[in-house]
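All protein chains of the complex are present and in place, except for one that has been dropped.
Moving on to chain A:
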Amino acid sequence: MSSRERILGRVRRALTDVVPDGRTSTEAVPRNYLRAHGERSTEQTVQLLAENLTDYRAIVHRCDAEQLPDLVMRLLAEHGTQEVLVPSGLPPAWLSAADPVRLADRATSTAHELDRVDSVVTGCTLAIAETGTLVLDGSPGQGRRRISLIPDHHICVVRVPDQVVASVPQALERLDPARPSTWISGPSATSDIELNRVEGVHGPRKLDVVLLG
């Protein structure tokens, strides 16, 4: 008998006291928790996102489509960026004013090549206001998971208000489980040394979030 059969057999014998009810988890579990916490206007939700991102040491900027190229250029210059990674599908206008060398996100690039790049600019799929979280799922303009991980500086553009949801339940509803997703709440951090929070261990140490709208 295979280990699979033995484990499943043990599970069934362990549950002889349980009467199977055939219900799914959705039917069997009370869902009387909230879909979102508190009543907010759209603008208040965006404001909460900005506050929570800032609370976790992301640097938040707001601008409109016209101002965006100059803002991105300034953020790259402030970081001293020579080379910037660009995922396919990123609107060309976003980087139209930037000086640094643009490198395309390629499947063939090695991790060592990516490690030499200073910054990356991406969009996102959505952002969660209550938790200050950005979600990337590899859709156009977001690139492979590793490009928002290896460079030391990540600029993420969120279209407000249409990419902003209030809460975790609202976020999951809108995501496609088949896509690999990365949830980012502030820059990389550790609390392993005497529970002191230190930003930047392995992921980007600097996270600029641009709320575009």
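One rule holds for everything that comes next: contacts are C-beta pairs under 8 Å (C-beta built on N, C-alpha and C of every residue); 3 or more make two chains touch, one makes a residue touch a chain; residues count from 1.
Methods note: contacts and distances are computed from a predicted model.
Missing from the rendering is one chain, named in UniProt as "Lactate utilization protein" (options: "Lactate utilization protein", "Electron transfer flavoprotein subunit beta", "ABC-2 type transport system permease protein" or "(Fe-S)-binding protein"). Which of A:R40, A:R102, A:R146 or A:R159 touches the hidden chain is settled by the complete complex: it is A:R146. One chain is missing from the display, and on chain A it is touched by residues 2-4, 6-15, 17-18, 20, 23-26, 28-34, 37, 52, 56, 107, 111-112, 115, 128, 130-133, 138, 144-146, 149, 168-169, 172-173, 177-196, 198, 200-204.
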